[in-house]
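With one protein chain held back, the other chains of the complex are shown just where they sit.
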Amino acid sequence: MQPFRCLNHQIERYKILNTYSKNRIGTDFKSPAIPGHTSVARIAEAWYIVAEAKKLRQTPLAVTLLDTPLAIFRDRYGKVGALLDRCPHRNVPLSLGAIKGDHLQCAYHGWEFDRTGACQFVPALMSESRSPGRRVAAFPSREQDGFIWVYATPDIEPTSEPFHFPLLKEKNYTSVRQEVQAAASIHAVAENALDVPHTAYLHGGLFRSAKTKRNEIEVVIRRGHDRVEAEYIGEPRPSGLAGRLLAPGGRKPLADGKVTHFDRFILPSIVQVEYRLGETSHICLTGALTPVSDFYTRLFSVISFRLPLPGWLVALLLRPIAMHIFQQDADMLKRQTATIAHFSGEQYMSTEIDVLGPQIYRLLKQTERGEKTPAAEPFTRTVRMLV
Amino acid sequence: MQPFRCLNHQIERYKILNTYSKNRIGTDFKSPAIPGHTSVARIAEAWYIVAEAKKLRQTPLAVTLLDTPLAIFRDRYGKVGALLDRCPHRNVPLSLGAIKGDHLQCAYHGWEFDRTGACQFVPALMSESRSPGRRVAAFPSREQDGFIWVYATPDIEPTSEPFHFPLLKEKNYTSVRQEVQAAASIHAVAENALDVPHTAYLHGGLFRSAKTKRNEIEVVIRRGHDRVEAEYIGEPRPSGLAGRLLAPGGRKPLADGKVTHFDRFILPSIVQVEYRLGETSHICLTGALTPVSDFYTRLFSVISFRLPLPGWLVALLLRPIAMHIFQQDADMLKRQTATIAHFSGEQYMSTEIDVLGPQIYRLLKQTERGEKTPAAEPFTRTVRMLV
Partner (left out) sequence: MQPFRCLNHQIERYKILNTYSKNRIGTDFKSPAIPGHTSVARIAEAWYIVAEAKKLRQTPLAVTLLDTPLAIFRDRYGKVGALLDRCPHRNVPLSLGAIKGDHLQCAYHGWEFDRTGACQFVPALMSESRSPGRRVAAFPSREQDGFIWVYATPDIEPTSEPFHFPLLKEKNYTSVRQEVQAAASIHAVAENALDVPHTAYLHGGLFRSAKTKRNEIEVVIRRGHDRVEAEYIGEPRPSGLAGRLLAPGGRKPLADGKVTHFDRFILPSIVQVEYRLGETSHICLTGALTPVSDFYTRLFSVISFRLPLPGWLVALLLRPIAMHIFQQDADMLKRQTATIAHFSGEQYMSTEIDVLGPQIYRLLKQTERGEKTPAAEPFTRTVRMLV
């Protein structure tokens, strides 16, 4: 076993961030820099969610994106801005400041900045306040689908727009939002969210059970240029508590047809789990992952559904179940990160039923290297597994 | 943005110090070593205050000076000593020990040391206890003006004596003492203490206000070989709560003359803010800064004053106001340090109204390099600003 050498960087950085701003989101984590091989990929030319829109009011928020501290704010006209969270004058966080009209005002000496990062006012100064040297880096930002999105590269014009959540405005659909966090890489969180075999163990009884008779099914894996999906064919109706909620009526075949189940990963950081049970039931979880740091990830999810039960009732029941499941996942992912850190890197041993994780890894790494077209052609492949 | 590489050293060192001695002063801080450019200057050939004299009784105290752990003690004849806080025998802190006559006795095996660091007794040993190899480093120490001062270089004869606090024994003056601490460098604390423009923002309402009509005034900056001072000419009477306390009667011109206001920095680590309002009011804050570590500083201050109000009343009101102001400064300085640490160094953008900070930086750096005469000649310069 190799001792690991410099686990300290990120942990210390985050400790400092903790000191830095009590209200910074994602401050209670300890996420190590790991020197050996890991599935971390840093994709900076991309949009990520940094907050629910309704949480950004007249007080700036401190958030971290790819290790970069940002001050996000909403000016008095409602427009959203995202600046590097460091005043160029004496390097204190701008997120401690206040909104003055369409400016963000630093709490220390009162310097004011607009949404482009330009300094517009230096109190007490008799000469010109505006000066290129007093500029702060500005990150493109959008308010869309009820979320604040920030482009992770500052001072450029993005060539893309944020991902659109599906079904949010669809008739007869109800949507539930939830933000959760995990001390793990984007890759680990995405693989976990889209992995079927662990559900019978880590979530035993809630989803699938390790104890009931198992069915052999077919999984079709399709990889495209910006995504990979797994379609589960022949899957029985989900058992367990979650299954009963989604499809009241038990494990017997549905009257009106088959179970359709897709799991999808879409670059740079979207996960999607979609179930259709006959004509009446459709449920789709879409999650946008945000890399706070290499080993700390936020997941902003929307669960949209149309089910035989009333939407308000499902929404009521769904949230605690989803949170319980996610907490089990977050606990396990944290221990996975800790083990990887202790051993200075990952030593994973995959099998053919790890259908999406290795594919997600390739997509992330190709994008991190700047490859617009994947090295390998899109493909379709079929494996069989027991569920 | 550069990730920073070795923020860990000092943080870890201080964590260890925390473990080390629960009663060590300055233990709840986390002060990073920062690899990039910072305004840290380490001046070891200088006197610093390590404790108020009245706090050193018959129990040794553990203090840290420039990262060096010291055991300070008062022997039974009242004399003060300062030894490196490590027993040469088995390397436990001597500050855990006890006073035996004019010796400091180690708590582990009972070895005894005198104020020069010489070992005078090894219990159970039948051969000679005194041996040069059993010596511990001794730091010059003084008791002066009600403080314990230690010279930061051991085992030499200092060529200077500690700074004398002015006005302490002056007739008609009252003095108030206060110790505070900040997770920031000596430079950052000194600049903050002597900076005028931030008071209208960080301390808005207490001192000056950002909202009242501003007056254009003249600032004369004078730099000498061991000091720099700013004189504010034409300044109105201080507004805000603190102003009203210092000069009852409001913002209107004083009957008996003008406002005189000096801010001074004196090497290696003295800050001074002096106000005269006409003939009747004189208030002078003198602070001695002690570098616990690169980014952790203690400030021992004496506020001496002669005011129209009774001294005891002012003293009563002054302390909570001063503590409130300092706490605001300490919070901001801590966040400044955290931001500097996160970004691996400072990127300051000064203007002409940062009248003292850049000058203090030059004095500190010249002294750290051992230059007895500053590279540049003493000068006088005038700037104008709005207060």
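Letters are used for the chains, namely A and B, taken in the order the chains are written, and counting of residues starts over at 1 for each.
In this text, contacts are C-beta pairs under 8 Å (C-beta built on N, C-alpha and C of every residue); 3 or more make two chains touch, one makes a residue touch a chain.
On a predicted model such as this, the values are computed, not experimentally measured, just so you know.
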Original post:
Any idea which of B:54, B:76 or B:90 touches the chain not displayed?
Top reply: B:90
Original post:
In the full complex, which residues of subunit B touch the absent chain?
Top reply: 8-9, 12-13, 15-17, 19-21, 67-69, 84-86, 88-93, 96, 106-110, 122-127, 133-134
**OP:** Could I get the residues of subunit A that touch the absent chain, sorted low to high?
**Re:** 1, 3-8, 11, 30, 32, 183, 196-198, 200-202, 210, 214, 216, 332, 334-336, 338-343, 346-353, 384-387
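Going forward, only the chains that are shown with their structure count from here on.
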**OP:** In steps of 5 degrees, what rotation angle do you get fitting subunit A onto subunit B on the CA atoms?
**Re:** 120
Subject >> Euclidean distance of C-alpha centroids - subunit A vs subunit B, Å >> reply: 46
